[in-house]
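Note that one protein chain of the assembly has been removed; the remaining protein chains are unaltered in position.
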Amino acid sequence: MNITEMKELLDNKTTTSLKLFEESKKKALYSQEKINSFVTIMEDFTKEESNSLLNGIPYAIKDNFSTKNILTTASSNILKNYIPVFDSTVYKKLKKAGAVLVGKTVLDELAMGGSGLTGHTGAVKNPWDQTRISGGSSAGSAACVSEGVVPFSIGSDTGDSVRKPASFCGVVGFKPTYGRISRFGLFPFASSLDHVGIFARNVFDIAAVTDVIKGFDSNDMTTLPDEEINYTDILKENIKGKKLFYIKEIIESAKENESKEIIALFKKQIEKLKNNGIQIEEVSFDKTILETLFPVYFIISCAEATSNNSNLTGFIFGNRMPGSSPKEVMINTRTEGFSEMIKRRFVIGSYILERENQEKLFINAKRVRRMLVEKMNKLFEKYDGLILPASGLVAPKIDESKEPDKLSSEYLILENHLVIGNFGGYPSITLPMGYVKDMPVGINLTCKAQADALCLNIASHLEEIIGIKDICAGGRKDV
Amino acid sequence: MYKAVIGLEVHCELNTKTKMFSSSINEYTKDPNTNISVIDLAFPGILPLPNKEAVKKSLKLAMALNCETPSIVLFDRKNYYYADLPKGYQITQMTCPFGKNGYLEIEIDGTIKKYGIHQLHLEEDTANMEHLETESLLDYNRAGVPLVEIITDPCFNEENEVITFLENLRNIIKYCDISEASSDKGQLRVDVNISMMKDTDTVLGTRAEIKGINSFNNVKEIITYEIKRQTEILEKGEKVIQETRRWVDDKKITVSMREKVDAIDYKYYVEPNIPVVPLSKEYKESIKEEIPVLPLEREKKYISLGVLPKDAKTLVRNKEVSDFYEEALLLEVDPKDASNWITTRILGYVNNNNISFSDIYMTPLMLANMLKMISSKSISTQQAKEVCALCLEEKKTPEEIVKEKGMEQISDPESIKEIVNKVLNENPEQVNIYKNGKTNIIGFLVGQVLKASEGKANPALVSKILNEEINNR
Partner (left out) sequence: MLEVKKLETYAENLEFKMNAEEYSKLQKEFDILFKQVDLISQIEGIENYEPLDFPFPLKNSYLREDIANEKLTKEDALKNASEVKNNCVSVPKVVE
């Protein structure tokens, strides 16, 4: 059931929010063995009264959002016993809207990673095929919506952490403009790239949730002023005359059979969209810049992450290890608390920030970021949105030991172009566009900064034309 | 001969109502962990909320110290791990400090000297640590308190110069109302960098750094000690090691803490959670207008009004005293008289009783009224001293004291004598009558004196003095 359907049953008293919660909880518990999407499943039903569309609707939230009195681990051993004393703004708003929390979902440790395999409670599996990954870092949030446990969930997106797993799991994943949703209480990964994101099974639900959690927040200085608009009201507005573009070099970077198959599907959908009156043009973009998307992302995110996680010392909170001096306590706590993947990223981040390397690595990466964002902003003057396949892959196999060639154009460009959305803080949405190898694949739409309404409006039309909506794992129509 | 080259880093906690990046209370308290928020404790997910007033106050100080000020507010992170630093980084200003290339003018031995301010920036304080036998206790009340750091050029050569500079700086800080600047509460802390060089040397020697000095007295002792220590090393032909040293107060020596202070790489970078805030010309101008006339200028003004240079210095040493004096001047008192009364009587009382000037009962208006009574001769200078003392001690207005003590009657023998003689001179006939034995005529003369004093003269005194004076004739 999607939000609208649940709402209807609640309104005509066919069901109650308690019943919806119990059902969700049952599904959550049942699905754990299969896909392992939760760190915590709520014991008790708690709910506030409200007139919101989300009143009584069960949902899940990524375990890197601060929830008062509810364990919040960021899927890391260092926080495995951390019980926050304050609420993140997103959680607070959902609570106030009467939404009912079912559970806290697994992520890649500290939201760093794209597989969903590195959380301290074990790997998250793809509901469509448990031998495959769900994608990450918002792994559990994507998987539990795909599995039909909850109609929507909250994630966070620093590079593609909502929009990639959405593609792998066959759900809709949206991250609005940087600052549209408060980051207060979201455990930071890379502050200048971090976004709050939403998973649901259709664009309307995405808009409904965004309407509730968006808005200026005096606890987050980077939040935008409020808009006098409900996204759910504008979804059906006519998009006649809107113009989209895709980038030739990104499409052409596909070399493997699988990615070529996905590109073929993308092109087929582009034709379909064109036939339905949407203008779409091919645009050429400097390939050398595109090839640096990943390194620029990697450099900025590792550097910021190293600093952002320096509060994890075990003194005030966290899983403190013994030691004979404060330094020893810190070393033992952090050595035990972080997995090796995290440590490697921190060392890299620390190297990047060093005085002697900063100019060449960090500052230059930020220069490329500006260069790219300026070029993108120019394109957004001419076009209403950028449309691309969200990935050149279907969800990879978990035991696939084959690491991607991290220097190939296909990897650098096709697998990483979603970071454009984070570089410029653009609203960006992934929705299902079809199937390859019986697995779902997503199409992504990115619009200019602050054009969240436009992005959702166009996405809603894409959804209608493509005709894939409200699906759960296996392609079964959600019931 | 070696000479010392000394530079200072002065940390000053601002007297804002709330902390630098959180809205928890900025107030000194002994009750640990009471003025704190989730931001001060760096719980995951918190974001910094920079304090407007702290920005304003530090800009004000930067301007008072003649610094160049930026056109934007921008913060950076300084990354390092320490038990007293909850976030694992300190938010500070590196790229765009609030002050650059300023100076402070100071009068030393009658000449005005300029001391360079290299940089002034705004940052946050760390937690307080109490060291017990086997453990250290962390109190986060101080964590996140706004802190201004003032870095001077290495422009001092001797301890007295440093102390005079620090006293002047503290004074300006108080004049600008940006801090209580109390050393006792750790609100003013000084780091001293010191090296020795020969007059013929062109480069600075290797320096030692002594951090977190709480009292100016210690600053002086430390510099004296370091000059001696480093000179001895150099004279032996040995090398001074670049290091951080610690002052051991009971032994009056410095000891090595750690070597190579420059080796730490703080990995500064722009704080991403605080969007750039522009500082308009108008805004900066409005801050500048709030800077009060500073001590040195006030001192000059007082001297021009005829105040003794020594007293002028005393008046400006404490802003409250100087403000008191300024207010009295507005009430058209004689500048010299008012200065005398403040520097001798009032400050004498404050010092003897070890109280704060702000706690005295006397107001500038009371002082002005008292001075008017003296000049109108309604009380004598001698009586005024009593009035002043009672006003301060018994918390009564001069008018109340004069009434209570009957001073509103003329009880001053000299004044009465004056009136008596005037009356005797005007009535030679009656004096003759008296001299001829009709002594009861004295009643008439007493009446005349009382009349002449408009009834204010003390009758008993009049009668006594009249008898004396008439018999002297």
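Per-chain residue numbering starts at 1, and chain names A and B are given in the order in which the chains are listed.
Here, a contact is a pair of C-beta atoms (placed from the backbone, for glycine too) under 8 Å apart; a residue touches a chain by one contact, two chains touch by 3 or more.
From a predicted model like this one, the values you see are computed outputs, not experimental measurements.
Pick from A:Leu18, A:Ile83 or A:Ala264: which residue touches the chain that isn't shown?
The missing chain is touched by A:Ile83.
Based on the whole complex, identify which of A:Leu9, A:Met221 or A:Leu265 touches the chain you can't see.
Checking the options A:Leu9, A:Met221 or A:Leu265, the one contacting the hidden chain is A:Met221.
To test your reading of the contact rule: which positions on chain A touch the chain that is missing from view?
With respect to the unshown chain, the touching residues of chain A are 81-83, 85, 178-179, 192-193, 218, 221-222, 224-225, 288-289, 291-292, 294-296, 298-299, 306, 313-318, 320, 323-331, 334-335, 338, 340, 343-344, 346-348, 350-351, 360-361, 363-371, 373-374, 406-407, 412, 422-425, 449.
Would you write out the residues of chain B that touch the absent chain, in ascending order?
16-18, 22-25, 31-41, 49-55, 73, 81, 83, 129-140, 246, 257-258, 270, 272, 275-278
Following the convention adopted for this analysis, only the chains that are shown with their structure count from here on.
How many Å are there between the centre of chain A and the centre of chain B, using C-alpha atoms for each centre?
Once rounded, the distance between the two centres reads 57 Å.
What does chain A use to touch chain B in their complex?
Residue positions touching the partner: 64-66, 72, 74, 79, 82, 84-86, 88, 183-188, 191-192, 218-222, 303-304, 306-307, 309-313, 315-317, 326-327, 330, 350, 353-355, 358, 362.
Which positions of chain B touch chain A when the two form their complex?
That would be residues 38, 41-50, 77, 79, 81-83, 86-89, 136, 138, 265, 267, 269, 272-275 of chain B.
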